[in-house]
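Apart from one protein chain that is not included, each protein chain of the complex appears where it belongs.
Order as written gives the chain letters A, B and C; numbering starts at 1 within each chain.
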Amino acid sequence: MYNLLKGKKGIIFGALDENSIAWKVAERAHEEGATFVLTNAPIAMRMGEIKNLAEKTGSEIIPADATSMEDLENLVEKSMEILGGKIDFVLHSIGMSINVRKGNHYTNSNYDFTHKGFDVSALSFHRVMNVLYNKKAMSNWGSIVALTYMAAQRVFPDYNDMADNKAYLESIARSFGYYFGRDYKVRVNTISQSPTQTRAGSGVKGFTGFLNYAEKMSPLGNASALECADYTITMFSDLTKMVTLQNLMHDGGFSNMGISDVIMDDFIDITEE
Amino acid sequence: MYNLLKGKKGIIFGALDENSIAWKVAERAHEEGATFVLTNAPIAMRMGEIKNLAEKTGSEIIPADATSMEDLENLVEKSMEILGGKIDFVLHSIGMSINVRKGNHYTNSNYDFTHKGFDVSALSFHRVMNVLYNKKAMSNWGSIVALTYMAAQRVFPDYNDMADNKAYLESIARSFGYYFGRDYKVRVNTISQSPTQTRAGSGVKGFTGFLNYAEKMSPLGNASALECADYTITMFSDLTKMVTLQNLMHDGGFSNMGISDVIMDDFIDITEE
Amino acid sequence: MYNLLKGKKGIIFGALDENSIAWKVAERAHEEGATFVLTNAPIAMRMGEIKNLAEKTGSEIIPADATSMEDLENLVEKSMEILGGKIDFVLHSIGMSINVRKGNHYTNSNYDFTHKGFDVSALSFHRVMNVLYNKKAMSNWGSIVALTYMAAQRVFPDYNDMADNKAYLESIARSFGYYFGRDYKVRVNTISQSPTQTRAGSGVKGFTGFLNYAEKMSPLGNASALECADYTITMFSDLTKMVTLQNLMHDGGFSNMGISDVIMDDFIDITEE
Partner (left out) sequence: MYNLLKGKKGIIFGALDENSIAWKVAERAHEEGATFVLTNAPIAMRMGEIKNLAEKTGSEIIPADATSMEDLENLVEKSMEILGGKIDFVLHSIGMSINVRKGNHYTNSNYDFTHKGFDVSALSFHRVMNVLYNKKAMSNWGSIVALTYMAAQRVFPDYNDMADNKAYLESIARSFGYYFGRDYKVRVNTISQSPTQTRAGSGVKGFTGFLNYAEKMSPLGNASALECADYTITMFSDLTKMVTLQNLMHDGGFSNMGISDVIMDDFIDITEE
C-alpha cells in the first residue's frame, strides 16, 4: 500500500495458519514490497497451508527447528542466497508450553516440560540472533521483532510458564539488542500484543473470558492480528530506526488501564447506587 | 511494639480523623517510640478530633497551610524547637481536587480548580521539602514519605485530575530526592496504597465498585490504613536507609496483576463452559 | 515518500525554527501527503521563520496561546474550516520553564514561575485536548502525540521543574487518552525523545555533557530531530491505530541501558586492569 518495505529482505518465523500474526505480517510485508523467506519447525508445518502463503507472497519455505543451531545456520545461509543479500528484518513468533498442553497447573510443573518450553519459546530467540550476529547476516539499520505478551509483566494465571518464558524473551531482546545496536546498528524490540484468537492463544484455558475482559478494559478494544501486522511493518520500516531495546505495547491501551467505566459498572454495589 | 523509631523526631501532615492513614501512622509512630508534631491546614482541622490524637500521642499541633511558605517555615522552625533537634521523618498525606468536589468531569475541567488542586496536592510536597532542605532541618539518614495512588501510572477514570497530581508528586519525590540524598543522605519515597475508605477516598464517585474490584483482583486483598501505617514505619526506620527515589506499591499485589481467577470468572461466556 | 498521511489533516504546535522537532514533523508530514495548520504562541512566533515553513508546506499559520481557551477554540474552529473537516492528527511540542530561564535551582523554585511553566508545558496539553474533545473535532481513529523527555521517569538534575511537568504531561496523555479512545477511537501517546539540540534543549545547563553521555550510553547513539519526525509520522499513520496511552521511547536504546561498554571503560580502576 505504501511501499514501506520496498526492496527489503526478511525472514518470518511462525506463520502457522491464516489466523496467526506471522501470517498477517507476511501478507502485509508482501504488500509493502518486501521479499522474504518463511520458516517453521518441520513438525509444526502444515505444508498445505503455509504453501498457500508462500505462493501468494512469492516466498520460499525453509523448515527449521528454532532450537537447532544447525537448522538455523542453514536457514540464514539459504535465506541470504535466495534473497540475494543480507537480511533487513526478522520476525520471531514462536511460543509453546508443554505444561499448558498437558494441563499441568503452574504450581505443579513438570520441569522437563518447563525446560523444553523455555528452549522453544525463549531461548530460540537467542539462537536466532546468535546465528544472525555471528554470520554478520543483518544489514545495517535492520530490525528484529519478537512477539510477546503482557503476562511477562503482570499475572494472567492461565498463561502458566509462558509468562516466565516471555519475561526471558523480552530480556534477551534487551541483552542481545545492545550488541546488535552497538555493532551493526540493528534494532531489536518486542511487540506485546492484545490477547488474539490464534491457534496458540486458543490453547489457553478460559481464553474467551480473558478476551471479553480485555475488550471491555481497553479504550480501543483488543487489537487484531492484522492491526498487529500493520504495527510490525512500521517497526521494520526506515521510519523507526532509533527505537531499540523496547517492549512495545500494542493492546488498545489495556496496559495502562487501572479500570474502565464498563468494568467498574460490574462491581458497583446495589446499595451504592 | 518494636521500638523501631525510638528517639526519632517527625512531622506528620494530614491526620484528619481516625480513618485517615496519617492518623494511623501517628498512632503507630508513637507506639514505636517516636515523638512528632501533627499538622494540618487550618481550614481542614477538626480541632476536636486531632486534639484527641495529639493527647493520645503526646504531640503538639501546629496548623500550617501547605501552600504557604510562611506557614511551612514556621512549622519547621517550631517543630525543631518542640522536638529538640533536627527532623528524622516526615509524612506528606495531602490531597484534594476541587474538580472532583464540584463534580467537574475530567474532560471539562475548570483550570482555576486544576491549579488550586495541583498546588495543594502536588506542589505542597515541593514546598515542604524546599523548607526542610534550605533550613537544613533533616537529620542525616532521615526519611521523607508521601502517600500516593496508582492512578499516577494507570487510568482510574473517577480519580480525575488527582491522577495527574499524583504523577507530579511522584516526580517531585525523585527530583528533590536526588538533592536530599546527595547532600544530606535523606531518602525520599512515595507509598502507593490500595484504595482506602478514608474521607479523601470516599469523595471519589463509584468508590465502592472500585474497592470491590481491587479486593477481588489483589491476591492478598486490599491493604488497610493500619497496614499502610505499619509499612510507613519501616520506611522511617533505620532498616531501609538505602531505599530512595522509589514509588513503593502497598496494595496486596494489585499493581502486578493482569487478571485474577475471581475476576475472570465474571467474564467467561456461558458458551465456553 | 510513502504517502503515509495522504489526505490527513492536522494541527502542529511548536515549530519554532528549523532545529525544532515540530518543524521536522511539519516537513515530513507534508512529504507524506498531509495538510495542516501551524501554530505557536504569538509571543514565540518568529514570523519570518515559521512563514518559510508555511510557504514550503502550503500551510496556514494561526497564532494561539496554548494557555488560553479562547485562542485554542479559535484555532480548532479555524483549522477545521481551512482544512475542510475534522482533524486527523495533532502534535503538541510545547515546553518552557521560567525557573530554568531565570537560573533558579530546583531546590529553590519560585512557585509563581513553577505554576506558569506548568501551565504552559503540561496543562496546555489538557486544554488542547479539552477543546478538541468538546468540539468533537477529531476524526475517528485520529492520533494525538505530545513530545516528552525521560526526565519524567528518572532524575536529570538540570532538567529542573520540566521533569515534573513532563510527568504531569504524560499522565494527561493517559487520563484524557482514555476518554478519547472510548468515545472517538482517537489514540493519545507521548514520544520520549533523546536529548536534542533544539532551542529548548540548548537552554539546559551542561547540555553538551548530557548529549555526550547519552550518545555513549545508547547502542544506536542519540536520535536526531528528523528521526523523531519520522517516528511521529508512523504514529499519525493508519498503521498504529491500536497503540494508545503509551509513552514511547525514541532514544537509540538509552532508556533500557544500565551501562554501556564505552561508559564503563571510563570508570575502570587502573588497578583492576
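We adopt the following convention: contacts are C-beta pairs under 8 Å (C-beta built on N, C-alpha and C of every residue); 3 or more make two chains touch, one makes a residue touch a chain.
These numbers come from a predicted model, not from an experiment.
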{"item": "Omitted-chain contact residue, chosen from B:146, B:233 or B:264", "value": "B:233"}
{"item": "Listed residues C:108, C:134 or C:212, member touching the removed chain", "value": "C:212"}
{"item": "Of A:4, A:41, A:94 or A:123, the residue in touch with the unshown chain", "value": "A:123"}
{"item": "Positions on subunit C where the hidden chain makes contact", "value": "150-151, 153-158, 206-210, 212-213, 216, 219, 253, 256-261, 263-269, 271-272"}
{"item": "Where the unshown chain meets subunit B, residue by residue", "value": "2-4, 174, 177-182, 185, 187, 194, 218-220, 223-224, 227-228, 230-231, 233-234, 237-246, 248-253, 255-257, 260-261"}
{"item": "Touch list for subunit A against the chain that is not drawn", "value": "69, 106-109, 111, 114-115, 118-119, 122-123, 126-127, 129-130, 133-134, 152, 154-155, 157, 161, 163-168, 170-172, 174-179, 245"}
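We take it that only the chains that are shown with their structure count from here on.
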{"item": "Chain contact topology (line, ring, star, complete or other)", "value": "complete"}
{"item": "Innermost chain, where centres are averages of C-alpha coordinates", "value": "C"}
{"item": "Length of the line joining the C-alpha centres of subunit A and subunit C, rounded to whole Å", "value": "30"}
{"item": "Distance between chain centroids, defined by C-alpha means - subunit A, subunit B (Å)", "value": "41"}
{"item": "Junction residues of subunit C, two or more chains touched", "value": "174, 177-179, 245"}
